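Complex shown without one protein chain; remaining protein chains in place.
As written, the chain order gives the labels A and B, with residue 1 at the start of each chain.
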Amino acid sequence: MSTSGVIKLADYVDKLLEGDRRSAAKIITLIENDLPGKEEIIRRVYPHTGRAHVIGVTGPPGAGKSSLIDRLVGTLRAEDLRVGVIAVDPSSPFSGGALLGDRIRMQEHALDRKVFIRSMGTRGTLGGLSRATKDVVKILDAYGCDVILIETVGVGQTELDIMHCADSTVVVLGPGAGDRIQAMKAGIMEIADLFVINKCDTADVTRIKNDIENMIDLSPLARDWRPPVLKTSAFTGDGIGGLWERLQAHKAFKISSGRSALEAEKLKAELLEIMYGKVMERLSTGGLSNGKMKEMIDSVLERRVDPYTAADTLLEKLICFREGA
Amino acid sequence: MARKIRVLVAKPGLDGHDRGARVIARGLRDAGMEVVYTGLHQTPEQIVEAAIQEDVDVVGLSILSGAHMTIFPRVCELLKENGAEDIMVMGGGTVPEDDVKELKNGGWAKEIFTPGTTLETIVEWINSNVNTD
Partner (left out) sequence: MSEKMDIRKNWEEWLESRSKMTDRDFKYETVSSLPVNDLYTPLDIEKLDYQKDLGMPGQYPYTRGVQGNMYRGRLWTMRQFAGFATARESNQRYKYLLSRGQTGLSVAFDMPTIMGYDSDHPRSFGEVGRVGVAIDSLQDMETLFDGIPLDKVSTSMTINAPAPILWCMYIAAGEKQGVPSEKLTGTIQNDILKEYIAQKSWIFPPHPSMRLITDIFEYSSRHVPKWNTVSISGYHIREAGSTAVQELAFTLADGFAYVEAGVAKGLDVDQFAPRLSFFFNAHIDFFEEIAKYRAARRIWARRLKEKYGARSPKSWMLRFHTQTAGCSLTGQQPEINIVRTAYEAMSAVLGGTQSLHTNSMDEVLALPSEKSVQIALRTQQILAYETGAANVIDPLAGSYFVEALTNKMEEEAEKYFEEIDRRGGVLAAIDQSFFQQEIADAAYQYQRAVDKKKRIMVGVNEFIDEDEKIEIEILKIDPQIEKDQAARVQQLRSDRDNLRTGDALDSLRKAASGTENLIPYILECVRSYATEGEMIQVMREVFGEFKEKPIF
């Protein structure tokens, strides 16, 4: 995409705020690629965010997440809500490319102008995806989405990071996930606001439901919200309406139990994340001149300065250098 | 750093012959591109909507049903209607030589690869035709 010219960028933001999907798509590309202009866009868009109910959907491969989302979108559309979907799939560690196939399972709403689906590759950058996803959420929020669904595979660190930007997180399991529950316990208990056992039309899921309930009982996490364990079938549509009701209840619970405190907690994490990113970027793009660095290395070599003091001095210079610039 | 190339691989028509589309999708992934695959039985409307939302650089249509002379122009028309004519359209499949010429001359397809084309050729073509600056 052509990103030349500030005027064009501003146009895109204006059109985004008017609900133009092509501008939304182009801005998302810019953010995903961390191109110049990103911060300017977020600055302009930020006042228009904070409305959307952000829902994370995660779980092991084969649990039927995409189909469940497809159904859930149907329920949301019946209430005339505008929906955004961010579907994240792993990038190849070898080539950096990715096969993004989640749309295959989300065909019901392919032509609905009030549904915006975007596929993203994890692109292998540690922390980078979680950063980008949070910004894409802001774009879809400003674009006018009432509900934003984020789909990720698995429950690794990357997924946990992403889910931290969701208001509500749904962990989806298939009827055959019994053995896996124990293994995934720690991470899941931390993030799950709701459990969904999908494909309940194909098997008896009583046992797995009981296992999860037990796991919640035994969890040491102090909580005022006990994650409900719901049964759904993305195939028949059973339980989808109930899922949406519980998601709304969860959001209401969050607001009633002091949302601002939670928000502040999340924002703190986000700010730290951004700061970390910026420091790293300045370090790697030569925010320090080679001369200063060499000078300091020499001092350490000659035992005139210890490495800790040297690092402190350099950090001060790094930050001042930018502020002065 | 150069931005990642995104390609939409789409399979219009009612037939299920997706061997070629899937092999190409995998080949482009292995060449470092992000490939959005939308599955079988896609209408031109669905293809264009996906291309816009996904902001792809290239739409690749795999057509073996003989319907290429209706589908390529329709996709291009819809892209234009939506102000997205900058998205390149290429294709693959059993398209006779005369039709390839007609589609390219009419501006309905930037390139069409017929059976026997190597993955390398297609990758190279995309790399040299997409501006990643």
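To be clear about the criterion, a contact is a pair of C-beta atoms (placed from the backbone, for glycine too) under 8 Å apart; a residue touches a chain by one contact, two chains touch by 3 or more.
Here the structure is a predicted model, which is why all the values come from computation and not from measurement.
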(message) For review purposes, identify every residue of chain B that touches the missing chain, sorted by number.
(response) 13-19, 22-23, 25-27, 29, 37, 39-41, 43, 65-67, 70-71, 94, 96-98, 114-116, 118-120
(message) Give me the chain A residues in contact with the hidden chain, please.
(response) 62, 67, 99, 101-102, 104-105, 107, 235-236
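Simple rule for what comes next: only the chains that are shown with their structure count from here on.
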(message) Roughly how far is chain A from chain B, centre to centre by C-alpha average, rounded to an integer in Å?
(response) 30
(message) Taking the touch rule as given, give the residues of chain A at its contact with chain B in the complex, in rising order.
(response) 1, 21-22, 25-26, 28-29, 32-33, 35, 91-92, 94-101, 103-104, 107, 110-111, 116-119, 121, 123
(request) Report the residues of chain B in contact with chain A in the complex, numbered from low to high. (result) 1, 3-4, 6, 25-26, 28-39, 45-46, 49-50, 52-55, 82-84
